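Missing here is one protein chain; the remaining ones are kept as they sit in the complex.
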Amino acid sequence: MADLSTRIGALTLKNPIMPASGTFSEELAEVFDLDCIGAHVTKTITREKRSGNPVPRVCEVNGAMLNSIGIPSKGADLFVKNTMPFYAAYEAPLVISISANTADDFARFAEEVSAPGVAAIEVNISCPNIEDHGKAFAIRPGSTEDVIRKIRSATHLPIWAKLSPNTGEVVEVAQAAEAAGADALVTANTMLAMAIDSRSGEIRLGNVMGGLSGPALKPITLRMTYQCAKAVAIPVIGCGGISSVDDVIEYLMAGARAVQVGTATFISPNTMPRLVAELEATLAARGLASLDALIGAARLADETITLAEYA
Amino acid sequence: MADLSTRIGALTLKNPIMPASGTFSEELAEVFDLDCIGAHVTKTITREKRSGNPVPRVCEVNGAMLNSIGIPSKGADLFVKNTMPFYAAYEAPLVISISANTADDFARFAEEVSAPGVAAIEVNISCPNIEDHGKAFAIRPGSTEDVIRKIRSATHLPIWAKLSPNTGEVVEVAQAAEAAGADALVTANTMLAMAIDSRSGEIRLGNVMGGLSGPALKPITLRMTYQCAKAVAIPVIGCGGISSVDDVIEYLMAGARAVQVGTATFISPNTMPRLVAELEATLAARGLASLDALIGAARLADETITLAEYA
Amino acid sequence: MSASLRAISDSAFAPAGLVRQPSIHELEARIKSHEWVNGQYRLMVLAAPDCVLDCRPGQFFHLLCPQTDRFQPYFRRPMSIYGYDRERGELSFLYKVAGTGTGALAELEAGDTLNIVGPIGQGFEIRPEWQRPLLLARGVGLATLAPLAKECASLGRPLTAICSARSPDLLMSTDLFRDCGAEVITVTDEEGNSGVESLTALIEGLIATRGINAFFTCGSARLMRMLQDIGTRHGIGGQVALEQHMACGIGMCQACVRPFRRADGAVNLRVCREGPVFDLQEAM
Partner (left out) sequence: MSASLRAISDSAFAPAGLVRQPSIHELEARIKSHEWVNGQYRLMVLAAPDCVLDCRPGQFFHLLCPQTDRFQPYFRRPMSIYGYDRERGELSFLYKVAGTGTGALAELEAGDTLNIVGPIGQGFEIRPEWQRPLLLARGVGLATLAPLAKECASLGRPLTAICSARSPDLLMSTDLFRDCGAEVITVTDEEGNSGVESLTALIEGLIATRGINAFFTCGSARLMRMLQDIGTRHGIGGQVALEQHMACGIGMCQACVRPFRRADGAVNLRVCREGPVFDLQEAM
């Protein structure tokens, strides 16, 4: 049987499939055994209780979705009291996603959540909703370096920096996160987008703009994954539009050591266990003992000019 | 009969439908009468002859496409000799798209193409292929302002600045272009993306990365159009993923005064004349005499919480 | 949406502990029949295994509408359970052909399969003290209340059902309600007896004559508010089944929240998880 395990810094995951923040919660345990996936990643929480955005919070567009959920958060206290014990019952490592409004708040909150039972902290420095229409830490290398450095000095836990596609400086931001001490990168969060009802003129999200996720995002975040994997030495976790095992393999080939599955879980709640099974079957079919032969295997075609001959 | 005309600065177009640069050429005259659309926009040219990118130059992804054509250019001389006279035979205004490697080269070239028969110059400061993997003038407000200002002083023709979605500073870039003297904005060019063949590991574009266009791009460029139309006083021309009359109306509602149609022409070469006819029919059906009631009409729903009642 | 609602925090309750046995199922079900009920509504009957028939009136399923040449829905679509029958292995939905998703759904034929996720959400609760319920359904709200009528019948509670629609031909399932032994009153816009004023008079009459002591409603925000008013005046409680745009349908995404009145202020609850059935007076 093929070995699906993968290492994200000091952490070993039994397989590379995990949920994307905000698209996973305790309720999914009513659909499948949550211990079959590589890790658990919680919805981003903030220290203080906060409400999300006005409805409609989601809409569908051409085979993909927009969301402007915002970061409704029941606050750190309820999270520690209710959510942490729930996940403690599972073997899969728990990754907590956090957000804050300033670098110092980020650091303070990271310190507070560095509790036993937490395997890593994913820092959502890229959520396009929380700050003014999409401006987030991860848009510039400077602000990225600042926030990660402060968080680094506040926690001993692995830091996963979740990057944003809403930047023209992907490589510089990735390198800034690495330089500041991030242990892994997650590429990426949603792309800022919008939809309008052409009949009524109504903007289809209550918050005007929101994040694009699902299949339409894949070519963009796959590109980011490839760029980042080439530019940094720390592991990269691919995320964006994954719904099939071919998508998973594309991300691994682009250089990702693991992947996160988001929107696809909404379309089929069993997507993650299916991907684990299909990835195993694919490795077996290709005669591969582990993921090593796939990770970073993307390459230019040898001879792109001559098309295959027919017969 | 509804009046489809629209004004882009000093220029009046008889309807708001025109091609996107690089997805239109003289050959389309063999499919329909090119005078039925609002303007003609040529493929970006450079002053010097230059080759494009290695093949494969295109691939399809989830109902959209990637291209890394590059800017193969036969050079300004052949363009003036062959292409300009071709378009001179039509009434539709001719918009020439140009590119260059430095702000000074841009200005020099703009001056050269400011010839009789040219109605406007579209400056492609956003093509993600020409510079190092997606870095272009339009990524930062500073470089945008610099290049537009230099071009402004070199030509009396209207300048249309074609923006890029590959930036975290859309609004600042738009305002920089306006401040430097652009007469209109085109939102937007393609989004940098990538695809890998999951079976072979082959990167599906000869140039590794390329631009995403087609339906998947629409929510992103529609959002940019909305942001820019709110942020500047000059007209905005929407572009990205338009294939239906509903798409056209969404862009108009977002604040665009005209739209460009790209990839859809590859899927159906008659897309543009069809959109002109359908737009006219839609105005008639809604009892609108002109585009005025549509342009910028997007608004938040009055009461987003209460769903319509059934009966 | 008003600015004040922005200040409402989202609340959620977590399932008790480690769950190893799935209670929400994703499966392909075969369509046994699929008929037009009138010009707008279709009734779909699926062959369904026992595991998903362990459900309650008021719960719903999340349906993966197919990709067709005309319609390419992306999200699933929530649909109330119209009927469930363990003996015959049947699960049915009564739905209005409205847009992209239900348009695609309507193209399916008997023999085709449909991917369904469910049963989901909190169903109706018929409290012991609610001995004389009134059901008030508008339009497709009938679909949601139909299984509740059956449940009332099996509990032996005498039942009155008011069915409201735009026109008489859009009144559905009145026979189903009658078969449950319900007293059925129909009102329609066309006949001019479906307004809030005449309904209020009608219902206050029923309270006096029938001793109505619980309200169940679905399908109209206007009628829900009317029942809240009558309920407050007469001290009558009840429940309402609500709707909201959904993405995940099972509580993960927080897309489907609506605000509810609670003692300590307003709170956002997830229609897919804390609902779709809510306390009548808490709904806003």
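Chains: A, B and C, in written order; residue numbering restarts at 1 for each.
Keep in mind that, in the parts below, contacts are C-beta pairs under 8 Å (C-beta built on N, C-alpha and C of every residue); 3 or more make two chains touch, one makes a residue touch a chain.
The model shown is predicted, which means the values in this text are computed figures rather than measured ones.
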Sole contact to the chain not displayed, among B:16, B:56 or B:240: B:56
Touch with the omitted chain, as defined above, among B:141, B:206, B:219 or B:255: B:206
Absent-chain contact - pick from B:37, B:65 or B:209: B:65
In subunit B, positions touching the absent partner: 22-33, 43, 49-65, 67, 69, 72-74, 82-83, 86, 89-90, 206, 214, 263, 265-270
In subunit C, positions touching the absent partner: 66-67, 69, 72
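Here is the rule we go by: only the chains that are shown with their structure count from here on.
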CA centroid of subunit A to CA centroid of subunit C, Å: 35
Sites on subunit C at which at least two other chains make contact: 1, 5, 244-245, 258
Residue numbers of subunit B (touch at least two other chains): 300-301, 304-305
